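All protein chains but one are shown in place.
Lettered A and B in written order, each chain numbered from 1.
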Amino acid sequence: MVARRRSIGDLLAGHPFFADLPDRDLELIAGCGRNEVFRPGQLLFREGDPADWFYVIRRGRIALGIGVPGREDLIIDTLGPGEVLGWSWLFPPHVWTMDARALDTVHAIALDGVCLRGKCDEDPVLGYSLARRFAGILSDRLAATRLRLLDVYRAQSRG
Amino acid sequence: MVTPSDLSALFGILDELGYRTLGPTVRDGAIVIGEISGISDLPIGITDEQGPGRYRLRDGVAGAWFGFAVGPQSARAHLSPPERPLLEIRSRGPTLEFVEPEHHTERTALFGIRPCDLAAMEVQDRVLARGPHPDPRYVAARDTTLVVVVNCGVPADTCFCPSTRTGPRARSGFDLSVTEVVDQTDHYFVLEPGSEAGVEIVERLEHRPADRAEVNAALATTEAAVEAISRSLPEQLNGRLLAAADHSRWDEVAARCLSCGNCTMVCPTCFCSDVRDTTDLAGDTATRVQVWDSCFTLGHSHLHGGSVRADTRSRYRQWLTHKLDTWWDQFGQSGCVGCGRCITWCPPGIDLTVEAAAIVGGG
Partner (left out) sequence: MADPMTPLPYRVTAKRRETPDTWTLDLEPVSEPIATPRPGQFTMLYAFGRGEIPISVSGLPGDGAPLRHTIRAVGNVSEALCDLAPGDGLGVRGPFGTCWGLDGAEGRDVVIMAGGIGLAPLRPAIEHVLVHRDSYGRFAVLVGCRTPGDLLYAGQLESWRGRFDVEVEVTVDSADPGWHGDVGVVTSLLPRIPVDPDNIAVMMCGPEVMMRFGARAMVERGVAEVDIEVSTERNMKCAIGHCGHCQLGPKFICADGPVFPLSQVGPLLAVRSL
């Protein structure tokens, strides 16, 4: 028996980020998407590159870093299955703020930000729905970043 | 019924029975608990004037043995001394040897303990003697202590034992109870033994059964004390202070509280302790000493280089919430026995009955 190849829409529907999105919107978004596979160590994009895409990670992990002289190989953050990479497609000047590199074999759906921005402009309801979801991601990332800023694991000074 | 001259033989009897006697005596302008050997050590004819942040002695009813309330001390200092050696540790070889000090528990009679302080002893029993890890030092002291409680006829303004149901008359838990009846014409004592030891003492005293009038007069004495007490603690505080952890009143009282800890030093139920470690100069013998501690110290809640309760507000809240509220969750009763000492000995005169009422009464 030949396994049916799942469509982009099917893959997106199974992803937590797009849960509860009406089928019509899912179809619209899927129209802007394509399957991508990255090899371990492959560079996805560099800080400063135009950010016209965002990625819905299905398998594997992506490491984010920032170019600091003398600390080039430093990973700032890692994203894994179930997570979404990239919101700069939504906000001008639409450039990536970090480098991204695949840590292992990564299967992701790449979504065309330019195409999606156009569709959101035409359909504000879809636009609002997407914007709300990305705001949720930003909020979670901010909370996690603040927790890291607290440096909770450091040894406290003696009282 | 015992006359004053006959009761004065009590001290000799206690001595014969092998007790050292501690009781009320005047020192440094206050009625403290010290070693007494006869009625000349008692504050006869003296009374105390107490108010928030105020304590004075003055002349009271002439000839009365017990015309006063409580001073700054209670039975607590005898049962749990402020400093008590715990261990000596020897490091002669690679491993350590732990040596418990000898228990020197002298048979002691606590004479003139008030009903509130007797109730406080029972509160401390539940913490230190009846949990899963009884404190052997406390138990040894308790087991060798004879309690002669004196019911109250002259309460202080700061007393509020009726509202905590801990006085002014003791119902049980004593070896001997004494009520003094003194007025224009009469002066005598009505005694009630509460144990075999108490019976033994009464039998050695010149006494006769009290008649109906004498018993009534004794009851009237403590009834009069109840009438004279106007302060009261709100009822049913369990759960209500903890629930009001963000009440603005805590900020208000924190502005007055000095975090001096006097209240915890004079409170007869407070049990917080610390352990001090020292070594000798040779470095092969160390000691551990248990000392009184107070939740008002910054170090009490020390954690990871800081304190959980870093400000006066949170420390006052801890003390009051524990004493009146969470003590119920922990030990099934209130931690407060209505003795009023914390009100008297607080330099800015903070009154916990007023504070508690303000917090739960929506004040």
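Quick notes on this structure:
Throughout what follows, a contact is a pair of C-beta atoms (placed from the backbone, for glycine too) under 8 Å apart; a residue touches a chain by one contact, two chains touch by 3 or more.
Everything numeric in this text was worked out from a predicted model, so none of it was measured.
Screening A:48, A:80 or A:124 for touch with the missing chain picks out A:80. Of the listed positions B:5, B:95, B:185 or B:230, the one in contact with the omitted chain in the full complex is B:95.
Mapped onto chain A, contacts with the missing chain fall at residues 16, 61, 63, 71-78, 80-83, 103, 143-144, 147-148, 150-156, 158-159.
Those residues of chain B that touch the chain absent from the view are 86-87, 89, 91, 93-98, 100, 127-128, 131-136, 139-140, 242, 245-246, 271-275, 277-279, 283, 286, 288, 290, 293, 295, 299-305, 308-311, 313-314, 318, 321-322, 325-326, 329-330.
Basically, only the chains that are shown with their structure count from here on.
Mean C-alpha position of chain A lies 67 Å from that of chain B. Residue ranges of chain A in contact with chain B, taken from their complex: 156-159. Note for the complex: chain B touches chain A at residues 299, 302, 304-307.
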